[in-house]
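All protein chains but one are shown in place.
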Amino acid sequence: MPALSLPRSFRPGLTLGGLIDGRGFDTLLVMTALGYLAVFSAWPLVYNLIMSLQEVDLFSLASFDRPFVGLGNYRDVLGAPEMPQIFRNTAVFVAASVSLQLAIGFALALFFELRFPGASFLRGLFLAGWIMPPLVVGAIWSWILAGDFGVLNYALKSLGIIDENIFWLSDPARSLWSVIIANIWLGVPFNLILLSVGLAGIPEDLYEAAEMDGATRVQRFFTITLPLMRAQLGAVISLGTIFTLQQFDLFAGLTQGGPSNSSNVMQYWSWQLSFQEYQIGLGSVISVLMIGVVVGLAAIYVRSTRHEQVY
Amino acid sequence: MDRLKGNALMLAGALLAAIYLFPLYWMYVTALKSGTEIMAYPPSFWPADPTPIFGEVWGRLQMASYLKNSVLIAGGTTALVVLFGTGCAYAMSRVKSVWIDIALFAVLMMQVLPSSLMVTPIFVFFNQIGLMDWPRGAVILAQAAKMLPLYIVLVRAAFLQVPAELEEAALVDGNSRVGAFLSIMVPLARNGILVTGVLVFLQSFGEYVYARSMIGARELQPATVGLQSFMGPNSSDWSGVMSYAAIYVTPVLAIFVLLQRRIVSGLTSGALK
Partner (left out) sequence: MGLNKTAKAALLATSAGLLPLAAAAEQTVLDLWTIDDPGEYHYVLAKEFEEANPGIKINVRTVQFGDMINDLARAIAAGDAPDVTYVDNPEVALLAARGLLLDIAPMIEDSDIVNRDDIFPGPLSSVTWKDGIYGLPRGANTIALYYNADMFRAAGLDPDAPPATWAELKAAAEALSDPDDNVYGLAFSAIATEEGTFQFLPWLQMAGGDYDHVDTEGGAEALAFWKSLLDAKLASPDTLIRSQWDSTATFNAGNAAMAISGPWELPRMAKEATFDYRAAMLPVPEAGATRASALGEGDNVILASTNHPAEAFRFLEFLYAQMPRVWNEFGYLPAAEVAVENPENEAIYRVFEESMKYARNRGPSPEWPQVSKAIQGAMQSALTGQATPEEALATAQGKIDRVLD
């Protein structure tokens, strides 16, 4: 990583004129948005951090005058018997959701880029997933996946794929995957539309030139499409990861993390501890750990890819 | 592309869409089914005795007021996000600096937690500064913070696709930075801004956690809160719930499908080439 010196282009303007016309203009624009986020997003996180070090009672939320317990809450959370399982579930949930959403979304985006009649209309239909309130999505999927009368089991049985009903939501080996399926359904439209926008931005003549040079379809994908989609792919993956970590309603609607924590993830566990057991200190610890892990992983990733970044 | 191939692809596309849309179809069918039919096995793919209760649900739950609030909250959030986010996204696309990378990184990392874990601190904070006197405004402020990172990241990508030479030419022509930004850059990135704005609007239209916690008065609540209030733990009126959901989703879906065509045609023949 290069030294943290202010490059020439980012030297803040010192005059009012500089703010609206010079390099200070950029600083002003960035700082306005960051200031907004600092007030409305960073503050709750700091609040969580403070609470994670305190013994918090649900009914003393408004005052900071609470006993500090040091790292006691962290010890309790990290030592909890369900912790390893929930941590593993979270990793599986995020990795599977993001990669499958991306794969399906990208495949669909490429497919609809073939510009057959009705392609754009059909693509538009896929956006239904994005506008459905997650509450409703949870309810619909819980019927579809229901073990005894669910339509998915019925379909699989009719097609001869299974003989016995699968208890998607209550079988500990499958419950997490049920939530993943529903989450992929929710996430595909987002991937599809953004990657479509990216694909549409690639100049046609690049492909034509490559085709004249004798590049096959596959070669063109790897030499033109993928490199030119870097920005979009990066955006989709990072936002997809965040949306997946934020996913909450599906757990509430489908499995409530059960049975026996088999589909529980950090964000839902944190909520359970804070708002069902009213152990807000412990719930806050999980929030802090989540942010810590994500920031750590993202920093490693950014560092490792830094030298090849092509903005 | 020959016609036969085009038709085959269209068929394949329609099939994929049909599979994907099955849950949506299930929502509509359930809205038309009776209580016991919903639980019946084998499931019926078409209601035995379709009974549309859309009008009744609309009237009984006074959905007009809910939907008006949803539109207000989504619209306010989108306006705020566009106002704060566009400039930031632009600056982040133009300036190459490790600080910008760090800022972008921070913007993303601030949104790792779901609303359900953010809402309590936000509530306490808003209450202390008196924002709770404007509950819908409070929801807009909180939701805008949640949507800003998404907007910044995506619109930044759109600005990145605009060649820097165009802006430099404008500056050489005597435009100020502000002038070049507003008259050259924003119009050239308008499709990205529009698409992202629509995404933000739709997500905010479905916002639930903040609204539920911050808006007490029924006449100020959005449609998601109205929906939740009648799909409580002992809800038996699933066809009612799904009718409500259908009323809520269908117009947006229709508008979006239409708008999406415009966006895509704008993109494919747009000024970017």
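In this document, chain identifiers A and B correspond to the written order of the chains, with residue numbering beginning at 1 in each.
As a convention for this text, contacts are C-beta pairs under 8 Å (C-beta built on N, C-alpha and C of every residue); 3 or more make two chains touch, one makes a residue touch a chain.
Bear in mind the structure is a predicted one, so any value in this text is a computation, not a measurement.
Visitor: For the full complex, which residue in B:14, B:132, B:182 or B:259 touches the chain that was left out?
Guide: Among B:14, B:132, B:182 or B:259, only B:132 touches the chain that is not shown.
Visitor: So which of B:26, B:123 or B:181 would be touching the chain we can't see?
Guide: B:123
Visitor: Among A:43, A:221 or A:275, single out the residue that touches the unshown chain.
Guide: A:275
Visitor: Give the residue, chosen from A:51, A:122, A:169 or A:266, that touches the chain omitted from the document.
Guide: Final answer for the missing-chain contact: A:169.
Visitor: For subunit B, enumerate the residues touching the unshown chain of the complex.
Guide: Output for subunit B: 35-36, 39-41, 120, 123-124, 127, 132-135, 212-217, 219, 228-230, 232-234, 236.
Visitor: Given the full complex, what residues of subunit A touch the hidden partner chain?
Guide: 57-62, 81, 146-149, 167, 169-172, 175, 255-262, 272, 275-279
Definition applied: only the chains that are shown with their structure count from here on.
Visitor: Need the CA-centroid distance for the pair subunit A / subunit B, whole Å please.
Guide: Those two chain centres are 16 Å apart.
Visitor: Across the complex, what residues on subunit A touch subunit B?
Guide: 1-2, 4, 6-7, 9-10, 20-22, 25-30, 32-34, 36-37, 39-45, 47-48, 61-62, 108, 111-112, 114-137, 139-141, 143-144, 148-151, 154, 185, 188, 190, 193-194, 196-198, 200-201, 203-204, 231-232, 235, 238-239, 242, 245-249, 267, 270-271, 274-275, 280, 283, 287, 290-291, 294-295, 298-299, 302, 311
Visitor: Could you list, by residue number, the parts of subunit B that touch subunit A in their complex?
Guide: Result: residues 1, 5-7, 9-10, 12-14, 16-17, 20-24, 26-27, 30, 38-43, 84-85, 87-88, 90-101, 103, 105-118, 120-122, 124-125, 127-128, 141-142, 144-146, 148-150, 152-154, 156-158, 160-161, 176-178, 181, 191-192, 195, 199, 202-203, 205-206, 208-209, 224, 227-228, 231, 238, 241-242, 245, 248-249, 252-253, 256-258, 260-261, 264-265, 267-268, 272-273 of subunit B touch subunit A.
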